[in-house]
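Missing here: one protein chain of the complex. Every other protein chain is in place.
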Amino acid sequence: MSTVELRGLRRTFGSVVALDRLDLDVHSGEFVSLLGPSGCGKTTALRIIAGFDWPDSGEVVVDGHDVLGLPANKRNMGMVFQAYSLFPNMTAQQNVEFGLRIRKQNHEARARRARELLDLVGLASAMSRYPRQMSGGQQQRVALARSLAIEPKVLLLDEPLSALDAKVRVQLREEVRRIQLELGITTLYVTHDQEEALSISDRVAVMSAGRLEQLGTPAQIYNGPRTSFVANFVGTMNKLEGVVISSEDRVVRCGPLTVTVPDPSFRHSVGETVELYVRPEDVRLELLSNGASPRAGSFEGRVTSLTFLGPVTRVGLQTDLGPLLSDVSSAVALNLAADTPVSVGLETDALRSLVSSTTTPDSSSSDSSPTALLS
Amino acid sequence: MALVETAEGGLQPDVLAGTVSRKRRRARRWTFLGVLPFFAFITLFLLIPTGKIVLDTFETATGGFTLSNVDAIFHAPYPSAFEFSIELSALSALWGGILGFLVANAVLHHGIPRWVRPAYLSFSGMAANFAGVPLAFAFTATLGSLGVVTVLLKHLGINIYPTFSLQGLLGASLVYLFFQFPLMILLMVPVIEGLRKEWREAASNLGAGSFGFWRHIGLPVITPSLLGLMVLLFGNAFSAYATAYALGISNLPTIQIGQFVNGNNGYDPQDAYALAFGMIVVIVITIIIYSLLQRRTSRWLK
Partner (left out) sequence: MAQVSTASAAPASHRLRRARSRVPLWHVLWLVLAAIFFLLPIYSVVRFSLEGILPGQGIFHWYQTVFDDPNFRSSFWLSVQISLETVAVSLVLMVPTVFWIHLRLPRLRPVMDLITILPFVVPPIVLIVGLAPYIEKFSWLAVRPEVLAFIYVVFALPFLYRALDGGLRAIDLKTLVEAAESLGSSIPGTLFRVILPNLRAAIIGGSLLTVAICMGEYTVASLLGFFTFPNYTYEIGTSTAYEGVALTFISFILVWAMMLALYLLGRGGRAAAGVAIRE
């Protein structure tokens, strides 16, 4: 299978910078998601790789060869579009056979391969159906089968599930991953849905405003966000303001709380104001009986809102450190109501200090992702 | 008080249900009133005159039933006029259609400079409306016996006259082309735009070049539309009067009918009805073919 490297891709549309010197390495057989909000450049990057657009500068290297000189129809990549890409005048089978027909394969070979692939996506029974006779989910499966029929080196998917119902989306994403693992094909997957990206990728590339914010495994991205954008885009983050008390020991005072920042690369001078982040699931709550004080290391808070999310309830709190969100199991939340006083504790191992974006030079982090941010 | 289901699927007390549905029925009858003026107008100014022609064709001057009028159009000079008109219309529709498609496609290409599309589309709007008297004169100035192009060709040693004539099939087709061709461009643009970008990109991604796309997807999908529009063009040319008149063409059914209305004698006035009827028959066939093709179109381009 193939490797894909993006080197210094830059693309502007008039005054809008869609891609700002993007670098990315995709290993052979890897499933990498490009994750980010609308307009971050992820689709632009994908289209450039596929050949439907050209960058202003930069290189796209597949297996060591620059493919930018090749027209789209010679790059041998499979692409699955967001919607409407099946040819309306052809049945599912004919759609899947199309690439093979162009390559002048004979009738039986084509039919065999089409059946094989439609089987793979579970639609062998729909071979003679036209796109308008299929549901959105079925159409996308046929589109996937069609793109795989030509045995491409690279598979590109541009938000293939965005137009589908939520339940179908979850089902299909598992299938896409299963098929990708089975075939071992190098895959680039564009999405704005972080749950989707985290659940099926080998690595996730979080993008914003044409730049790569962070590249890492789903766990690295979630547990070790390196910028506040990543922290806020993937999951939710609480923000705390504090003042540095000791630079060497990395001690910060936030309101009534004194914490030690776990990250050894945290270097700020005494008296500097910094921002610290902690995820709602790392904010612990305990009921405070009347008049009792919170124990050492915790502080007082008051419940302001309760949002039932199913297994977990998101509790809005007002504290001396400002407003905070805490995720507790819904069983525990049954004991909470508006204005209930609680004792709030933070998992200090989970405190992070983040820079706002990758524009400011960043010291290397402690987790061991080999392909780091831009320098 | 019982609850009853309404037509929309909600529930309401049964006492009200009766009155509501009665009101709804009455409302439905009144809604047709809103479009009455329009249909009255159409009936008066379009359907009745057309109907009258159909009926009067089978009437003698005194009021009895006859087929002799219809028979008359099968005698000279009418058949040749119909033939010429059909040839002329078909030729200008065919070439207008093909050229219109090619230019529309060119204008819609993603890479062309931004000024091209507005320039060509607004000019097409102009040219399509320019038919009639001024067009005939413009072509006379171009390809008439003293026309600019005629003279130019003469300088190059090519003498197009007397074999060429603006009243002949080739000459008249060229003139008609001037409004057929842009008409097709304008009509074709939405059709080509209806070909989703995703289809082209998917085709390209799967290895097809531009030719492959058109051969397997593009043309199959728009052919019904293409043909339908060409049929429309045919009808348009077949009905032409002013351009032909100003060019001095006389062997067209439209011109011949005109001569009756003008009061030229030498033709039997009942023939006017027959001629008009003949034209209506051709037009009706045109419309039927067009409708059938339109229905096929909407299947793909939804």
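Each chain gets a letter, A and B, in the order it is written, and its residues are counted from 1.
Assume a residue touches a chain if its C-beta (ideal position, glycine included) is under 8 Å from a C-beta of that chain, and two chains touch if they have at least 3 such contacts.
Everything numeric in this text was worked out from a predicted model, so none of it was measured.
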{"item": "Among B:Ile53, B:Ile86 or B:Ile160, the residue in touch with the chain that has been omitted", "value": "B:Ile53"}
{"item": "Among B:Leu102, B:Leu153 or B:Leu170, the residue in touch with the chain that has been omitted", "value": "B:Leu102"}
{"item": "Residues of subunit B (touch criterion as defined above) contacting the omitted chain", "value": "31-32, 34-35, 37-38, 41-42, 45-46, 48-53, 99, 102-103, 105-107, 109-112, 116-118, 120-139, 141-142, 147-149, 177-179, 181-183, 186-187, 189-190, 210, 232, 235-236, 238-243, 245-246, 254, 257-258, 260-262, 272-273, 276, 279-280, 283, 286-287, 290-291"}
{"item": "Interface with the unshown chain - residue positions in subunit A", "value": "5, 7-8, 21, 23, 25, 53-59, 68, 371-372, 375"}
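Throughout what follows, only the chains that are shown with their structure count from here on.
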{"item": "Interface residues, subunit A side, partner subunit B - complex", "value": "50-52, 71-79, 81, 83-90, 98-99, 101-103, 132, 143, 146-147, 150"}
{"item": "Complex contacts: residues of subunit B adjacent to subunit A", "value": "196, 198-199, 201-209, 212, 216-217, 220-221, 299-302"}
